[in-house]
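Report on the structure given below.
A single protein chain has been removed from this complex, and every other one stays in its place.
== chain A ==
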Amino acid sequence: MTAGQAIATKDLTLSYGDTIIINELDLEIPKGEITVFIGGNGCGKSTLLRSIARLLKPKSGAVLLEGEAIARLSTKDVARKMAILPQSPSAPEGLTVLQLVKQGRYPYQTWLKQWSTEDELKVRNALKATGMEELRDRTVDSLSGGQRQRAWIAMTLAQDTDTILLDEPTTYLDMTHQIEILDLLFELNEKEKRTIVMVLHDLNLACRYAHNIVAIKEQKVFAQGKPEHVINCGLVKNVFGMECEVTIDPLFGTPLCIPYGKGRCILKGQGFQG
């Protein structure tokens, strides 16, 4: 069903000092799909994403990008195939959107060739795809949270890679802008068949946008597959340690997780008694 794998890990072990974060992980991430990593705080999903992006050296094992070990490729070659947007990046004061997005062309530039026709085209396309054309001369620090995140996504798009990794791209955004960013990524996947791998905290949004969910728990992948196949109350209880009801999203038909807990219950008679 899938056209092969974009990324794979082989016996991947990650650690901070002596603390093992991910242990001997074999994972395959399908090409041309949206994959979302989920898991509780500190489960290692961001660490795994960073290691796939070669920002963190594995203790042992390897990350394969289109079948080749990432450690053996030159870092610029990797940068032409895979882009990473880390969590809450920050731009220096006074940098304009255009100047930021232009940095995405770094892997294609030399010191004399810093603005080729191709650079110009890719930057323009990236600004267009993210709806940032009008804002290109504004400084990044003067933008709203949602616009700022779109500017950073435009930078990763300018990198012109088949695969884009994003670490919690919706953090600190209000609901409108969360949807706006995820819609943008969904469209990029639909139209251009880019492989998107991201960490998301919101399980329901993960279910809506992901083709493939990877649930991480205790240094391992607990489950992987289509959200409608893997997300159920048992998984949520196991991975997040939370009691919930999983029902069906009335708009999209994807799994919808409703947590138990305290709160005001205004249903008469049949309500949940926490």
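Quick notes
One rule holds for everything that comes next: a residue touches a chain if its C-beta (ideal position, glycine included) is under 8 Å from a C-beta of that chain, and two chains touch if they have at least 3 such contacts; residues count from 1.
Definition applied: contacts and distances are computed from a predicted model.
This complex has a chain not shown, and the name its UniProt record holds, of "Deoxyribose-phosphate aldolase", "Iron complex transport system permease protein", "Outer membrane protein beta-barrel domain-containing protein" or "Fasciclin domain-containing protein", is "Iron complex transport system permease protein". In the complete complex, the residue from A:Gly4, A:Gly94 or A:Gly234 that touches the missing chain is A:Gly94. Note that of A:Thr130, A:Gln159, A:Asn189 or A:Asn204, the residue touching the chain absent from this view is A:Gln159. If you put the hidden chain back, the residue from A:Leu14, A:Ala53, A:Val197 or A:Val214 that touches it is A:Ala53.
Within the whole complex, the absent chain has one touching residue among A:Gly39, A:Gly61, A:Gly104 or A:Pro169, and that is A:Gly104. Counting over the whole complex, chain A has residues 50, 53-55, 74-80, 83-86, 89-96, 98-100, 102-104, 106-107, 109, 111-120, 137, 139, 159 touching the chain that is not drawn.
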